Structure formats: C-alpha cells, structure tokens
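As you look at this complex, bear in mind that one protein chain is not there, while each of the others sits in place.
On to chain A.
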Amino acid sequence: MGSRASTLLREEEIEEIKKETGFSHSQITRLYSRFTSLDKGENGTLSREDFQRIPELAINPLGDRIINAFFPEGEDQVNFKGFMRTLAHFRPIEDNEKNKNPPATEPLNSRTNKLLFAFRLYDLDRDDKISRDELLQVLRMMVGVNISDDQLGSIADRTIQEADTNGDSCISFQEFIKVLEKVDVEQKMSIRFLH
C-alpha cells in the first residue's frame, strides 16, 4: 500500500495541495494512504458508501451530515483534493502562521472558516440562516428519544433567542459567530495530524 501511494500521487499535486491547505508533505502522503484505503472501488474518488463503511461514523448522530460536508454541491464523488480541502478545516491554527505575511485569501483553517463549516452542518439549504426547523432537526439527532417535541421546541427557541439580534428568529452566520465567541473553537475543531 505504501508504494501505491507514492506512485499515484504526483509531486505537483502534492505541492498544490500543500499550498492550498497548508498540510506538510508527510501529512499529505499519509492522508493519501488513508484515502486509498477507504477507496474500495479504486477509482481515485470516494463515494458516499465509502464513507458509510466506517463503522464509527455509522454510530455518529451527525454521520450523514458530516459525510455530506465532504461532497461539493450536487456531486456524488469526491477526489483527493476535495477530501483534503475539507480536512484542511481541521488543521490546528499554528502560532507562526499568524506572524507571517497574511495570505491573500483566508486560510481554510481559520476560525471563521471552521465556524462556517460547523454552520453549514445546520444550514442544509444554504440560505445562510439556521431556521428553527433546521435547528430542531439537528437537536433531535443529538438528543435521545426521551425528550418530547415541546421540550425540544422550547430548547430550540431558547437557543435562537439567545443568538438572534435582528429579530428574524433565525440564526445568521454572524450571530452564530458571536454566540460562540467564548468557546475555544480552535481547540474543539482541530485534529493534531502527526507530522
């Protein structure tokens, strides 16, 4: 498996991914071997079934939403670049990056982009607002069966009430960011990839 990884992934591709996502060379090759091990059809792309084969993801209440997050709008296959682009959101923010010249575009793993990723887990219809229904859906996934709809509705209303500043009973992205300002998002949404 090791030799396959290095022959199929060209150096230019590695460089592109490195520039776009900020992963190191060894991290990219390692994640590529993970990609190929998931890719049972061996056609260089992952489909939704490939993700669903991961048993722990099957148990995760947000499993299918997380899987959806990997696939771009309306597509059913994701290639390695897309895979890495999604994973790049979870790279830890390193201190030395803040000191260098800020890049032209915001890096994928900035706090705002991490929060945008989480926001999109709620916001399925991509209208940049979390409506009460969308919130209820996610809440119901995370909570057990014991809570009645009324109670859940109240919790959802409370959540919206805490966040909503412009009174449209939806949570916009800016309101979302504000609500989470005390939460250590960088730490909660970062995986330490081994170098």
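In this text, contacts are C-beta pairs under 8 Å (C-beta built on N, C-alpha and C of every residue); 3 or more make two chains touch, one makes a residue touch a chain; residues count from 1.
Everything below uses one rule, namely that contacts and distances are computed from a predicted model.
Asker: Of the options "Exoribonuclease phosphorolytic domain-containing protein", "Elongator complex protein 6", "Sodium/hydrogen exchanger" or "pyruvate dehydrogenase (acetyl-transferring)", which is the UniProt protein name for the chain that has been left out of view?
Answerer: UniProt protein name of the non-displayed chain: "Sodium/hydrogen exchanger".
Asker: So one chain is hidden, and I want to know which residue out of A:His25, A:Lys81 or A:Lys188 touches that hidden chain in the complete assembly.
Answerer: In the full complex, the listed residue that touches the missing chain is A:Lys188.
Asker: What residue numbers in chain A mark contact with the hidden partner chain?
Answerer: Within chain A, the residues touching the omitted chain are 1-2, 30-31, 33-34, 37-38, 48-49, 51-64, 66, 70, 87, 90, 117-118, 121-122, 137-149, 151, 153-155, 157-159, 161-163, 176, 179-180, 182-183, 185, 188-189, 191-194.
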